[in-house]
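The structure is given below, and queries will be raised subsequently.
Heads up, one of the protein chains got dropped from this complex, but the rest are sitting where they should.
Every chain is named by a letter (A and B) in the order it is written, and numbering of its residues begins at 1.
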Amino acid sequence: MKTHVSAIRQRMPSLSACILIVIGILVAIAAIYPRAFTSGNPNAIDPNAILAGPSLRHLLGTDEAGADIYTRIIYGTRLDAEISLFSVGIAYAVGVPLGLLAGWWRGALDEILSRLSAGILAFPIVLLALLIVGSFGTSAPTLIAILALAFLPQVTLLARAQTMAVCARGYVLAARATGLRERRIITVHVLHNITPQLLVLSPQLMSQAILIEASLSYLGVGIQPPAITWGSLLLDASNYYQQDPLYAISTGLVVTIAAALLLVAGDLISRWADPLRRR
Amino acid sequence: MRTPRLRTGTLAARLARTVGVLVVISLIVFLALRLTPGDPAALLLGPQAVGQPGYKIELANLHRQMGLNYPLPVQYLIWLKGILSGNLGNSNQNGEPVIRLLAGAAPPTLFLIGLSLAIAIPLSIVIGTTAAYRPSGIADRFVRALADLSLATPTFWLGLLLVILFAVRLHLLPATGYVSPLVSPMQFARSMALPVVTVVVYLVGVLTRYVYAEMCEVGAQDYVRTARAMGIAEPTVLFRYALRNALIPLIAIVGVQFAALISGAIVVEQVFGLGGVGQLMLQGVVLKDYPLVQGGVLLITILVTVVTTLADLLYRWVDPRLT
Partner (left out) sequence: MAMSAGLQGEAPSDGVSSGTASLLEVRHLSVTYTRRLARNDGQTRESRHAVRDVNFDVPRRETLGLVGESGSGKTSVGLAILNLIAAAGSVRFDGQEILGLHGATMRQLRTRMQMVFQDPTASLDPRMTVRRIVRMPIKAHRIATGTGIDDLVAEVLNKVSLDTAVMSRYPHQLSGGQRQRVAIARALATAPDFIVCDEITSSLDVSVQAQVVNLLMDLQADLGLTLLFISHNLGIVRQVSGLIAVMYYGRVVELGQSEQIYANSLHPYTKALLEAVPSPDPALETRPTRAYLRADATTAGLHKVWSGGCVYQDRCPFTTDLCRRVEPELGASAAGHSVACHRVDEIRTGTAECTEGDS
């Protein structure tokens, strides 16, 4: 009976998880329908307020052209969400099958994938971005491709290591003994058992995506205006930090808070995944 | 004590593996170079040359000159041969050898990385060990939260905040610029202070997590428990018994994190205008100086691979179980 109660309690989301879920929903709304949070136009210019400080009209002040910073932050959510979701999604869609196959069959495929992964991991991500942006120019798809490429080895190697660990467990051998097809064993037993560990990585990668987007924007090789991302706002802000430090502080805080919340989400997921692994 | 030694087999296998990785890296750089949309020869002649008499012949000549008329695998081998003989090509801007440009810009970057590592490693050891002193105590929670926060903070933004505080408000330190230690050691220290602090905060965030996790794990081992059971004071247990074994993985982790460290350094040197390798490369991207960008990426990535391999070898050399 006691195990039953603790099992239920384990499945109940904690308070911090609930808060995170609510924030996640709010961010999703901001990304899909920014008007829910602001009635302003992110590109509307107020010539009377250039680099103005916070006021009732402009909650976080205005930028160098007189546009409302708060509105621009809200409108920047969409691209940041898209970039982090798609880059991590692509890395998972490609990396998980590759890692599964490498971990299950080992052999030449495993060797090649390990070398490739190590090769990509040796590239400092900023340099990888410079190389690709230098060749293909800047755009959201290019940026997503760069991030996906950078995340791919991490996902592949994790899936591979977890697959190998699961394959060493008795139930995979038992499944073979009962006469299950390999395909079924991989999808039913292996994939099912490595999913929690794989999930732990995803918020961490998304937070990295947001940070790297900001860094690349700052270096001038990110997504170009008029598109709005948090990184591009931060670049603008950094150009005027002497006149308006608050601009730089507020935009930077947005990025930091978003990345930190994702890290916390990763911690929560790993705590959720852990007892299952220890069992 | 024990005499650590490396088996030649390990060394050979490691090196073979590293060569494999280097081949992958060179292929990626090469393909980025060749699969670029647009004809580098046409780019060199410029758009104004298009349609002029003799343009086609000139283009064909240039192709031959640049070796673009060969099939891709042959081009790769020619390119590789050049690199192996130390020729990374010449800059498009002024025709100077890329390798000389890079060497000129290297000191600020290397100082930034070296100094940051020298400060961050001992610092994260002390912080991580202190946090592990009493798991889930106040210090522990605080340190872990700070480490998370440092991982979530964009490094360049932190640099910006430091500039706003120490340079703009307090006028204590210069906001930008790099002074060689040969010119003035004092000015050098002042110019590097903020950049190094920025990178150290980031590095400590990364490394403390590992030290902490490793210390908690080692702290639960029987030999550490035995030491506690014998009544040895807790600080002695942590620093004499546990730390020694927790340190070994740190070597490997510094190796693994080296690529990320370079990324961070490039961004930070841009913030503080140190004029290092990162800024040189960024200039190359802006001016579409492909040989410079590709040569630089290749060289740095090879450096990363070498450092990672060395860290790995050192790790194995120090840990008797792995040699």
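In the analysis below, a contact is a pair of C-beta atoms (placed from the backbone, for glycine too) under 8 Å apart; a residue touches a chain by one contact, two chains touch by 3 or more.
Owing to the predicted nature of the structure, the values given are computational and were not obtained by experimental measurement.
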### Summary
By the document's definition of touch, the residue of A:T62, A:Q154, A:N193 or A:S250 touching the omitted chain is A:N193
## Note on the structure
Across A:R35, A:R57 or A:R181, the one contacting the chain not displayed is A:R181
### Task
May I ask you to list the residues on subunit A that touch the chain which is not drawn?
3-4, 7, 169-171, 173-181, 184, 188-189, 192-193, 276, 279
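One rule holds for everything that comes next: only the chains that are shown with their structure count from here on.
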## Note on the structure
Whole-angstrom distance, CA centroid of subunit A to CA centroid of subunit B, is 22
### Query
Can you list the subunit B residues touching subunit A in their complex?
17, 20-25, 27-29, 32-33, 35-37, 148-149, 151-157, 160-161, 163-164, 168, 259-263, 266-267, 270-271, 278, 281-282, 284-286, 288, 290, 293-294, 296-297, 300-301, 304-305, 308
### Task
Under the touch definition given earlier, write down the residues of subunit A that touch subunit B in their complex.
115-116, 118-128, 130-136, 207, 211, 214-215, 218-221, 234, 238, 241-242, 245, 248-249, 252, 255-257, 259-260, 262-264, 267
